[in-house]
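The complex appears here without one of its protein chains, the remainder shown in place.
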Amino acid sequence: MTKGEPAPRRSGATRAGRSGGTPPEPEYVQLLTPSGERVNHPEYSVDFTAEELRGLYRDLVTVRKLDTEATALQRQGELGIWASLLGQEAAQVGAGRAMRTQDMAFPTYREHGVLYTRGIDPIMPLSLFRGVDQGGWDPVANKFNLYTIVIGAQTLHATGYAMGVAKDGKVGTDDGEAVIAFFGDGATSQGDVNEAFIWSSVFHAPIVFFCQNNQYAISEPLERQTRIPIYQRAAGFGFPGVRVDGNDVLAVYAVTRAALDNARLGQGPTLIEAYTYRMGAHTTSDDPTRYRVSSEVEAWQAKDPIARLKALLVKEKAAGEDFFKQVDEDARIEAVSLRERVLSMPDPDHSQIFDHVYAEGSPLVDAERKQFEAYMASFEGGH
Amino acid sequence: MTKGEPAPRRSGATRAGRSGGTPPEPEYVQLLTPSGERVNHPEYSVDFTAEELRGLYRDLVTVRKLDTEATALQRQGELGIWASLLGQEAAQVGAGRAMRTQDMAFPTYREHGVLYTRGIDPIMPLSLFRGVDQGGWDPVANKFNLYTIVIGAQTLHATGYAMGVAKDGKVGTDDGEAVIAFFGDGATSQGDVNEAFIWSSVFHAPIVFFCQNNQYAISEPLERQTRIPIYQRAAGFGFPGVRVDGNDVLAVYAVTRAALDNARLGQGPTLIEAYTYRMGAHTTSDDPTRYRVSSEVEAWQAKDPIARLKALLVKEKAAGEDFFKQVDEDARIEAVSLRERVLSMPDPDHSQIFDHVYAEGSPLVDAERKQFEAYMASFEGGH
Amino acid sequence: MATETLTIGKALNTGLRRAMERDDKVILMGEDIGKLGGVFRITDGLQKDFGEERVIDTPLAEAGIVGTAIGLALRGYRPVCEIQFDGFVYPAYDQIVCQVAKFRYRSRGNVTLPMVIRIPFGGGIGAVEHHSESPEAYFAHTAGLKVVSCSSPEDAHFMIQQAIASDDPVIFFEPKRRYWEKGPVDTSLGLDAAAPLHSSRVVRPGTDATIVAYGPMVKTSLDAATAAAEDGRSLEVIDLRSLSPLDMGPVYDSVRRTGRLVVVHEAPGNIGLGAEISARVTEECFYSLEAPVLRVTGYNTPYPASRLEEEYLPDLDRVLDAVDRSFGW
Partner (left out) sequence: MATETLTIGKALNTGLRRAMERDDKVILMGEDIGKLGGVFRITDGLQKDFGEERVIDTPLAEAGIVGTAIGLALRGYRPVCEIQFDGFVYPAYDQIVCQVAKFRYRSRGNVTLPMVIRIPFGGGIGAVEHHSESPEAYFAHTAGLKVVSCSSPEDAHFMIQQAIASDDPVIFFEPKRRYWEKGPVDTSLGLDAAAPLHSSRVVRPGTDATIVAYGPMVKTSLDAATAAAEDGRSLEVIDLRSLSPLDMGPVYDSVRRTGRLVVVHEAPGNIGLGAEISARVTEECFYSLEAPVLRVTGYNTPYPASRLEEEYLPDLDRVLDAVDRSFGW
């Protein structure tokens, strides 16, 4: 992927090449059709080497495999719940790979694919969903915040962090830092998210708002949140919005890279709407048959993000059967390792209840810890 | 004022006729220049009879006079604080008179002019600012909600009320009901206000969002809240926004009437930005010399809403000296009466502390009331 | 008589249905309450039967839910808001504390806001963070709100109807870990037959010590009483039912008889309901108390990861331990 110049700033989306399929696709930036054709785009064309394309493919497959394994682990009672990214791999891998090392991400609870691209051990979110902890990684050191479950809250954290980047003088040059905030279509209704738009606009913060519009907030379809396309929200706050085919990893990469580079160069925020679909349930606790028809899911199946990249690789002879097999096999091994490590994950020590409540301690917590330990010890005494 | 057809829906403002003065005026709908010239507008022209113009003039003068009296009462220690509308008379009278009897308003703490047009006794807000009560009028019966001090909160109440109007089937016809929510430029930054935009758009509620952009939120100038004109916020939520010269009572009337009628006819929300200026302090507790220069205030003085209507009335020979004198005299008498009634306003009875906490009572409040009464009685016993 | 065996969840559902049948101004608002029937299915089938105008899937914003409900109440509706989980009520906190709680007072009685805000609360379901909170003290400390919690199918069925019929705003805490507990409900009875909404109740008489609990901890306390009985100790268990206002009469009566009181709740103890009950009981029953009022509560830490919640939450053993300590005073 040639780094290229940051794309010029733009508001609104352009009409993308329409691929043959029904139903009609919405207007968005697309560089790779569902059938695997490359499409040119006047602003967002990026050259990818064969190796880079294979790398993205590997990411997509691995991320899906790990996610599928997590879903299986939940079904077997090893996780309390799991929020699957199935169908959203391209949006997450594209955005994650578009980040530069120095960039900081603020995820929701579903960004396992982004987490993977940040080089964080994919076991990390599983301890959270297993109930062992509430996020085991160091968010600042890893430049990837803790998962945030309260809808929209992280967009303000991201904005503040980006204000700090600007305060540190880390914008305006090629090696500047940018921030990316992830959230869903449902989240756009929260006050916090709209306040984040306001703050980042007023303070001209180096931030990209990356909305995965997966068409649903649990059971509620998009029209419960907005009457107009989400990317157009940005116009009301004075910064550009763009819609991208969220199942097209190349387009997501290109659009996100451009927006991040704009941010790091001091050109302020961008809202990206990655138009995609949640192929599975909201979480493993959800029953989507109550609120959507299978024909809808099938229609989206035809736009699968992995199939189209594979088609491209095959068509361009950038990869052969061996490669695909190897990727599958490597992903399988990673999944097996993940499973094994989950199964052998120790439960937290009970006294952890009282750890890290305060940096500088508290007599109340100390006293309760003591009582608790004495109480627990009383059982050992032979009750 | 001929009722006319509701104006067609539009997004954004049109370039208004520029009147001679410097500095350049922003783009907004204007029907009457600061020097008192009528301007035609392709969408918002309304015919006013001479009597109607005189009526609006009388409103403006009266409202200003009562407001000035309240400020004086505060200076003399008769009110705890006062939030003056000085400079915003046209925005408030124009919007208030554009409402039909059946319409419902949700004010902030500064809408004394709107309150006046609703036919509510202007003494009402003074008891609040005196500390005698927290709003003495019946908001539902008067179709004018209690003043809301928590910035932005009322916009959601207005939206819910408007949803109720629609639920009641009171939209779609000429005698339908519409709702108007008032708020300031600062309020546009609150999550609540943006959620109100979302809700009213999604539920297609019969509501007009009326933002008085008086250029300041206490000491903070507009650019602390937004980088683009406020009326453009609406575009991000899928409904029209329009900017109007807020010191031009005719334009405010026309634009608000059109938006309210659109709402009552089932065409959903509109955001109006009334571009105006807070000529006085934020409240009597404020010291604007700390944050703005007098030349700015003077420039706005030249756009005074009352002077321009008077100029028109004179030019069109719609009113003579007698009329102006009479209006001043009537306003003076109203102000004197206001003052007298404030001075003779009884303090609330102490036991009111315990009134109206609950509709169905509470043993805790009852017990405290009893204790309180016994305690108070103990002093009468001759302490 | 038409006594059925219902779960608490189903009893709430039938209660909501009755309320909607009784008064067509009753409307439900919340996230995913329509086709999905809510994540706990408490509103299951209600949109199908009453339509989208009365069972409203809202945008995803809690301030919006409560704020627009206020407007709907001003317009004459009786909105019943569902907050999906305890941990998600805070975006609506400003609207609840500054607007819902104060509207009547500010308007000198001109405005009546008959609203119910339903909140599934408490832990013990193995959930991730923000799904197991017990925020009731925040609301019970707020004058102008009424706050209740049910602990049995029967109470669930009638209390939700009473809350909706009340002209005061009511925060209605549902013990989510007990949604699947079953019990008899005579759904043919009218509201007159039910105990007053704001009354507490002795749910198990006893003579040696008193346990006060509400919501999910009522069952825990009853289990503790059963276990204690095996050791020959007779515990009286009182279900508060109303968290604001508190109905302290039955508590005082009981403590005057037993001389010992343990208060149990999941919320952290510090400045929780237990503190208030302790303070009042000490004031009213000063000379009857054989030991200070003891509290068994969640610890004063954030709610931990779910594999720690068994130790975090009060359970039968901790209740009995407190009873022992009371006797050992």
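For reference, chains read A, B and C in written order, and residue numbers begin at 1 within each chain.
Everything that follows uses one rule, which is that a contact is a pair of C-beta atoms (placed from the backbone, for glycine too) under 8 Å apart; a residue touches a chain by one contact, two chains touch by 3 or more.
Because the structure is a prediction, the values reported are computed rather than measured.
S.K.: Touch partners of the unshown chain, restricted to the chains that are shown, please.
M.R.: Within the full complex, the chain not displayed touches A, B, C.
S.K.: Among C:Leu191, C:Ala227, C:Ala275 or C:Leu316, choose the residue that contacts the chain missing from this document, as touch is defined above.
M.R.: C:Ala275
S.K.: Given the contact definition stated above, which residue among A:Tyr161, A:Phe183 or A:Phe372 touches the chain not shown here?
M.R.: Answer from the full complex: A:Tyr161 touches the omitted chain.
S.K.: Taking the full complex into account, find the residue in C:Tyr77, C:Tyr90 or C:Phe158 that is in contact with the omitted chain.
M.R.: C:Tyr90
S.K.: May I ask which residue of A:Val150, A:Cys211 or A:Ala234 touches the chain that does not appear here?
M.R.: In the complete complex, the chain left out is touched by residue A:Val150.
S.K.: Just name the one of C:Ala227, C:Ala291 or C:Leu316 that touches the chain not displayed here.
M.R.: Result: among the candidates, C:Ala291 touches the missing chain.
S.K.: Using the document's contact rule, name the residues of subunit B that touch the chain not shown here.
M.R.: 80-81, 109, 128-134, 149-151, 186-187, 189-192, 217-220, 224-225, 285-287, 290-291, 347-348, 350, 352-354, 357, 362, 364-365, 368, 372, 375-376, 378
S.K.: Tell me which stretches of subunit A touch the chain missing from the display.
M.R.: Looking at subunit A, the ones touching the missing chain are residues 133-141, 145-146, 150, 153, 155-165, 167-168, 191-192, 195-196, 198-199, 202, 355-360, 362-365.
S.K.: If you put the missing chain back, which residues of subunit C would it touch?
M.R.: 63, 87, 90-91, 93-94, 97-98, 101-102, 105-106, 129-130, 137-138, 140-141, 143-144, 244, 268, 270-276, 278-279, 282-283, 286, 291-295, 299-302, 329
Everything below uses one rule, namely that only the chains that are shown with their structure count from here on.
S.K.: Quick one: which chain's Cα centre is the longest way from subunit A's?
M.R.: B
S.K.: Centroid from C-alpha atoms only, then distance subunit A to subunit C, rounded to Å. What do you get?
M.R.: Roughly 37 Å, centre to centre.
S.K.: Quick one: report the Å distance separating subunit A from subunit B, using the average Cα coordinate of each chain.
M.R.: Computed value for the inter-centroid distance: 44 Å.
S.K.: Give the residues of subunit B that touch two or more other chains, as numbers and ranges in rising order.
M.R.: Residues 191-192, 195, 198, 202.
S.K.: For subunit C, write out the residues touching at least two other chains, lowest number first.
M.R.: Each of 58-59, 61, 63-64, 91 in subunit C touches at least two other chains.
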